[in-house]
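Beneath this line is the structure, given in structure tokens, with notes to follow.
For this depiction, one protein chain was excluded, whereas all remaining protein chains were kept in their positions.
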Amino acid sequence: MSAVRCIDLCKTYRQGDQDIKALDHVDIEIVEGDFVCLSAPSGGGKTTLLNAIGGLDILDSGEVWVAGQRIDCMSKGELAGLRLKQIGFVFQAYNLIPVLTARENVEFVMQVQGVPADERGCKSEAILEEVGLGGLGDRRPAEMSGGQQQRVAVARAIVSRPTLVLADEPTANLDSKTSGELIELFAELNETHGTTFVIATHDQRVMAYAKRLVKMLDGRIVDDIDKRAG
Amino acid sequence: MNALKIIVKLAWRNLWRNHRRTIVMLSAISIGAWAMIFMTSLVRGMVNEMLRDGIRALPGHVQVHHPDYRDDPSIENLMNTTREELAASLLAAGIERFSARVRVPAVISSERESRGVILLGVDPKREAAIAAIGSRVTEGRPLTDVGDGGVIIGRRLAEKLETEVGKRIVLMSQDPDNEIADRGFRVVGLYEANLEIQEEAFAFAGRMTIQQMLGIGDFVSEVAVVGDDYRVVDPLLASVRLSIDGDDEVLPWTELDEYLGTMMMVMDGFVIIWVVIIFFALSFGLVNTLVMAVFERVREIGLMLALGMRPSSILGQIIVESFFLLAIGLVVGNLLACLSIIVLSEGIDISIVAEGMEMFGSASVLYPEMEMQDVILANVVVLVLGFLASLSPAWRASRYEPVEAITKV
Partner (left out) sequence: MNITLRLAWRNLWRQPRRTWLTIGAMVFSNAILVFMISLQFGMYELMIDNTLKAFTGHFQVQAPGYKDDTKMRQIVPNAESIATEIREATSLEAVAVRSATFALASSDDRTYGIRVFGVDPANESRVSTIPSLVSDGRFPDNRDAQEIVVGSVLARNLRVGIGDELTILGSGRGGSFAAAVATVAGIFDSGVIDMDRSIAEMPIGFFNDVFYMDDAAHAVVVVTPALALIEDYRATLESVVAGHDGVVLQDWDALQPGLRQAIQADLSGAFFMYGVLVVLVAFSVMNTQLMSVLERTYEFGIVMSLGLTPGRLGRLVILETALMGLAGLLLGALVGGLITTWFTYNGFSFPGMDQMAANFNLPSHFYPQVSLLTLFAGPAFVFIGSIISALYPALRVHWLHPVEAMRLA
């Protein structure tokens, strides 16, 4: 079964008196366990595609299927449930809720899901260890570096073992060493848990880790390289 | 349950994020709540004192009269039943605290001066149970029994008549045949009352003495009945009505003195208006604070939505935050109000405007009275209207589209 299937997606924004085609008849299918990089220049449509897959954006036309469910005609409540259980998000910045500590941020999704407190505690402790933040659980976002914050975001994205993680420019605000560490973390999680990753980026190093590289331009997929195939 | 916990946790932490703004808003709510309760207690104290005084002057919670007596309070309109029969039927109905009185307009003359007074022929023992005007005898002695041949008058009246305890005065009124009935009395006591006008208006003598003077047998003008609480007068009214024969009129104090009855009603209205006005003055700041809070947190709200939090939880979060704000403000405000009322429980001396207060019918020392119903009203109004006021910002927060909210700069 494919993790994501998009059929003929179209999305047009109006900016001033100009229509911008963010998605122009896009078709893409992503298999489970894949590690896909979407690369495009600014305005190329990669964020829009990512948001469409995450059910965050309303499309003009087309169908989006995630884990065998069609999501583009779901209600807000159903979408919230889907995001809660199936999808993890990592954004470029402002990833964390400022008033919650690292551990609470990680537990946030589980708490909304209704996971009991002990189970949450165990899981968040383990996951913080896994992303290399053991012992920093009680810090608030303002007391952590950018790289640490992104790690917390990753921990939160994967803690409830979603089948799909969507990341939008996760390394944009990080220095090269930290970005490297973050992307290695992604790759490792992809290997060990089989989680599907879709990462929008124009960071070369991130692309180097991709199993599949999809290039977009003006809302269209212009190139699709499966690196494993060769 | 978990979702509720996280909502409460987020609301609480968010409340203290911008602690300066929160403290300013909390101060405003506290002062508002304090003003609501404190002012209401002061006015309640004044009005209650006035009501108690007025009821004492009437006196009683319920009165029985000849149907024409109120329009024409003269000797002609004595009650239809004799005092003995009245007393028997009231006692049979289990009503103990009542007093039957002869009450007629009269002229009181000393050697020097004459004045118009209301002459009351009373049964001193029964009168004591209703603690009306005239019970605070500060010089001389109180009346002893229904046949007492002395008279007690107010201190002010004694000054105006230039008379004193032990001196003689003449009381003059009208008998049922419109003949002048007069009799000399010795002033045996002087009473003091809360209002000067009350010290000038009444003269008290033994009931039988007056009945003999006027030649009216065992008939009386009015029966005053006192219950437990002047606010709850209906049950008493009903049982007095049951025990009194058809022809006489039984009325509660609210109808006997419409000014006092109106006062109580207007007072209740005042409390509501005052509380609502204060709330509205506060509400602008409250909505403003919430709007700002939502505005600052657009991105976080978007993030929470993107992570799968339901819009209703976002709505709940803002409302809970508003609730915390209001609840803390109310607690502080209520405490402040209690504190200021305790400090002022000795009474506030407003005697510099005593004669002005007398125009309202009020005494010159003000005792604040905090009534549970007012406190509850103030708190409930603030919480309920505060909830309604926070709906709009909360609703807006929950309606954000996650993408737009996150990307908003």
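Lettered A and B in written order, each chain numbered from 1.
The criterion applied here is as follows: a residue touches a chain if its C-beta (ideal position, glycine included) is under 8 Å from a C-beta of that chain, and two chains touch if they have at least 3 such contacts.
The structure displayed is predicted, hence computed values, not measured ones.
J.: Give the labels of the shown chains that the missing chain contacts, considering the complete complex.
T.: B
J.: Please pick, from B:15, B:117 or B:220, the residue that touches the omitted chain in the full complex.
T.: Per the contact definition at the top, the residue touching the missing chain is B:117.
J.: Of the residues listed, B:263, B:326 or B:405, which one is in contact with the missing chain?
T.: Answer from the full complex: B:263 touches the omitted chain.
J.: Among B:21, B:52, B:167 or B:241, single out the residue that touches the unshown chain.
T.: Looking across B:21, B:52, B:167 or B:241, the contact with the absent chain belongs to B:21.
J.: So which bits of chain B touch the chain we can't see?
T.: Residues 18, 20-21, 24-25, 27-28, 31-32, 35, 39, 42-43, 71-72, 74, 76, 105-107, 109, 111-117, 159-160, 172-174, 178, 180, 258-259, 261-263, 265-266, 269, 274, 277-278, 280-282, 284-285, 287-289, 291-292, 350, 352-361 of chain B touch the chain that is not shown.
Methods note: only the chains that are shown with their structure count from here on.
J.: Considering the complex alone, what residue numbers of chain A touch chain B?
T.: For chain A paired with chain B, touching residues are 51, 54, 56-58, 76-77, 80-85, 89, 91, 94-100, 104, 108-109, 111-117, 156.
J.: Chain A touches which residues of chain B in the complex?
T.: Those residues of chain B that touch chain A are 1-3, 5-6, 9-10, 13-14, 17, 299-300, 303-311, 313, 401-403, 406.
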